[in-house]
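Complex shown without one protein chain; remaining protein chains in place.
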Amino acid sequence: MSDHDHDGHAHHQESFVRKYIFSTDHKVIGIQYGLTSLLFLLIGFSLMMLMRWQLAFPGEALPLIGSLFSDSTMPDGVMQPEFYNQLGAMHGTIMVFLGIVPLAVGAFGNYIVPLQIGAPDMAFPKLNMASYWVFFVGGLIMLSSFWLPAGAAKAGWTSYPPLADIETTGQTMWLFGMIFLITSSLLGAVNFLTTIIQLRAPGMTLWRMPFFVWAQLVTSFLLLLAFPPLEAAGVLQLFDRLVGTSFFLPSGLVVSGELLDVAGGGSPLLWQHLFWFLAHPEVYVLILPAMGIVAEIVANNTRKPLWGYRVMVYSVIFLGFMSFIVWAHHMFITGMGTALSGFFQITTMIISIPSVIILSALFLSLWGASLRFTTPMLFALAFLPMFGLGGLTGLPLGLAPTDIPLHDTMYVIGHFHYVVAPGTILALFAGIYYWYPKATGRMLNEPLGKIHFWGSAISMNFIFFPMLIQGLAGVSRRLYDGGASYEFAQDVIHYNETMSIAAWVLGLFQLPFIFNFFWSIWKGKKVENDNPWDATTLEWTATTSPPLGHGNFETAPTVYRGPYEYSVPGHDTDFYPQDQP
Amino acid sequence: MREFLDISQFLGMPGRASAHAADIDFMMSLVHWLMLFLFIGWGAYFIYVLFRFRASKNPTASYEGADGKYSKYQEVAVILAEATLLIGFAFPLWGFIKNDFPAAQDAPYTVNVVAEQFAWNVHYPGDDGVFGKRAPELIDAVRNPLGLDMTDAAAADDVVSVNELHLPVDRPVIINLSSKDVIHSFGVPQLRVKQDAIPGLVIPIWFRPTVEGEYEIACAQLCGLSHYRMRGFVTVESEDAVSAFLTEMSGGGL
Amino acid sequence: MQIPYTVEARPDTGVNNAKLGVWLFLASEIMLFGGLFSAYIFLRVGSPEWPGDILGHTYTSASEILNVPLAFVNTIVLIASSVTIVLSWAALAMGNFKKYRIYMGLTVLAGFGFLIIKAIEYSDKFSHGYLPAENNFLGIYFVMTGLHALHVIGGMIVNGYFLGPGAKMWKSDPKRFMSRIEVAGLYWHFVDLVWIFLFPTIYLI
Partner (left out) sequence: MADSHSMEEIQKHVRVYMYVFGTLMVLTVVTVAVAYLHLNIWPALIVALVIASIKAGLVAGYFMHLIGEKKLIMYILALTGTFLVIMFILFISAYHDQVGRAALEMVYHVA
């Protein structure tokens, strides 16, 4: 399985297909992952924009665009509940599994990790390629389900049976898609772990690895060990749907007045346990790479070492371990007794501590800094309070009694969007602005970047803060009319308009980014040297690889010191790269 | 003190209509105080640092950086606060809600609630206080939505209503919650009650309504197309009014 | 620059890439089957009778439905194949390629044997109307043994490749070839291991 097919003979001409399509070069694969996942992010974003129209103006025809849709989804431009539920489920699925994970792990991990540890490539280049293409197929399966007669999956991204068992064919496609995506992640995880453990350059000890690499290491462990149970669950749900078993169906179900013709004896809660066994670690898969990116950029732009690097590493390892034993905090309201809920409340409170430590360390890293407010730094800085707000709103959810009024309300939606959108997405944008010159040899335009930053950071708060307010007022999530028919929701329902407008404004502010992203490939300011940010980590040292070239280092660099030796007293520059003796 | 700390109004939580609601709100307030302290503390620090350590003002960074003493205090404080919340509030309150069911001498008012796509069926035991037998085979969407077995003597005086749950004020209530088809969630914001209705299980919940009025039951778990309008009503009223309602329901049916 | 440690071990970790990779892969496989075993346990503690009602008859022990002798034979076959594959590796270590061929051939053959017996078992169930949809015991039996059988097929493809076209490498890069056989062996043993747990939990108790 450990094949690799480019041994220093860079001179032989590779065909276009081998070089850019079925490439085994981690940098090309990283870029493939990046472009594909950005596209999916855009798709997930568009689905959300449609939903937000319906939430702001329930039952009103969507002008212009509405007429493009079929009669079964939006007759005369008016969204049907079926379609709203599809959009919700697919927005969640696409954002999580096809947007953030492949961007944070597949793209950034692939491109940056081997460079940062001084490796020639990933340990298993062919496996790496397979991982991308399996992901790609999984994504196509997911998307194509929108064109099924009854549309895509509509039982939420959590796919709780019995609803998911009796839903239309879209759900089957969802399951097949998930099996591909899980397989892809597993292949990727094996590859990352082997690479990080085995291919570190001479002198790159564990304690000299950049925090980003640590974050990817822990993330890969989460993917490796948490994903398989969901694959098992997916197979079981496929059997329920296709073969007629009843793993998740109890006896005596009566659907629309008809006794369901199944053997029965199953348990709907079994799915929830298997699902959350994955999905809680999964949320840390969404946040850890983001924390890693932020740590890199904060160190670089404060021009000083990260405060408490070791403590952060210990925290991230502990976080990874704990994330396997908190899953049932998503299930307090399913009728859990006191013993189990006690256990899961304790573990949930415990797991919040390492997050507090990491965030505190990042905040403290700013003390004594010489702050450069570059675009990546702005995004990274915004991440800190935004993740903080998201994390803090996790606390009332993690305590069972306070979860009673909040469970399955907009408060939960607000909580996790604060962590994934102004949290992770801003961090990923930071990473794009930071590493773009590495991949292309050109900088992204700064003024456009700053417009993108302020527009995104501000409008996101106008989308997600009102969700917390609505949630506290008791408004349920996944409501096709946003709660308009409920009396108790009347005081807070008007926020739906604010949020939707903010969401479209957010969309507008992505335009400078998309323009910048493509324009700069050809027209951006060229970097003067390999190290435009005056950084210390290995990816910025002279490599044989000009943008998009094949191969990484002429000879493996030797590492002499820790990753963040900035402003070392007595050194002639304010950065002391890892590979300088 | 307690009144002072209770910021549930400020948080925009709906009015309270059950006995344990104040406890939940108080706990909610405490958690939000903790959040507020952390947010304001770190937020103020953050803004200060951004100004004080900008490159134009502080051209050379310090290699040593901050002294971590205060952050350690903060972490210990957070741990203590979370431990207090768990031990002092979360465990007792959850235990009370889950385990301290009213005993027989408290004369709890017991009803069955059976969720279905997309309605809340309520099954009252009638005067004899005994629920009639039910069987899934007997369910008829129109005439017998609960599958009540009419050959059972106990079933004769049972009352079934749809989306209308009438409860006596100031008397403990036990609801046996179940579902016919998919997972629903019985949520009543003002009562601070929420419980998933899981097919295959019959989950008892209890609370004591304290304020008369009509409250909405909002289904909180995605259950299909019309999840958004799976709305029922809880009417909390005097004992007499409940009896009158039940008489009307059973009389009207014949 | 070559990718290092494809064959020789990295000094500080003591393993080469392929071996680490396959162990990591096996770790995820453990969790995959672990998820299914968890589901099995969850369903089983949740039912009053196990296996329970099938086609109108209540069974109280799995051996009334499943064919224990056949499964017993299959256990023997799979364990034997585990021995032959490790012997094939040992033959390579002694430089005896011919013996390697024989043992690897036997391993693949044993895989076929296992699948044939499995097929007999399945068709017997099907012909009696014991379909997965009848009952959760049958359902989980088919899912778990079916997934295991897929793993057997996967292993046979790998082993078959190293028996046939893949064996060319013995000429060009014998060390690397040995490492591959060791890795293939690890996977094959794992498949055996899973069966060692499946057999008693599903058939016997």
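All chains are identified by letter, namely A, B and C, in their written order; residue positions are counted from 1 within each chain.
As a working rule, a residue touches a chain if its C-beta (ideal position, glycine included) is under 8 Å from a C-beta of that chain, and two chains touch if they have at least 3 such contacts.
Bear in mind that the values here come from a model prediction, so they are computed numbers and not experimental data.
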Among the chains presented, those that the missing one touches: A, B, C
Hidden-chain contact residue, picked from the options C:Y5, C:F37, C:Y100 or C:F114: C:F37
Selected residue (touches chain absent from view) among C:I76, C:I116 or C:L150: C:I76
Chain not shown: contacting residue from C:V86, C:L106 or C:L131: C:V86
Residue touching the undisplayed chain, where the options are C:G111, C:P132 or C:G185: C:G185
Residue ranges of chain B at the interface with the undisplayed chain: 98, 112, 131, 133-136, 149, 152, 176-178, 198, 200-204
Residue ranges of chain C at the interface with the undisplayed chain: 8, 13-15, 19-20, 23-24, 27, 30-31, 34-35, 37-38, 41-42, 45-46, 61, 63, 68, 72, 75-76, 79-80, 82-83, 86-87, 89-90, 92-94, 175, 178-179, 182, 185-186, 189-190, 192-193, 196-197, 199-201, 203-205
Residues in chain A touching the chain absent from view: 197, 221, 225, 229, 252, 269, 273, 277, 324-325, 328, 334-341, 343
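To be clear about the criterion, only the chains that are shown with their structure count from here on.
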Euclidean distance of C-alpha centroids - chain A vs chain C, Å: 34
Mean-CA-position distance for chain B and chain A (Å): 31
CA centroid of chain B to CA centroid of chain C, Å: 48
Touching two or more other chains - residue numbers and ranges from chain B: none
Of chain A, residues touching chain B in the complex: 81-82, 85, 155-156, 160-163, 166, 249-257, 259, 266-269, 302-305, 307-308, 333-335, 337-338, 341-342, 345-346, 349, 352-353, 356-357, 359-361, 363-373, 381, 384-385, 388-389, 392-393, 395-396, 399-402, 404-405, 407-409, 469, 472-481, 483, 485-488, 491-492, 566-569, 574
Residues of chain A that touch chain C when the two form their complex: 1-2, 4, 7-8, 119-121, 123-125, 127, 186, 189-191, 193-194, 197-199, 224-233, 235-236, 239, 243-247, 262-263, 265-267, 270, 273-274, 277, 551-556
Partner chain A, residues of chain C touching it in the complex: 1-6, 10, 13, 15-18, 20-22, 24-25, 27-29, 31-36, 38-39, 42-43, 46-47, 52-53, 131-136, 139-140, 142-143, 147, 180, 183
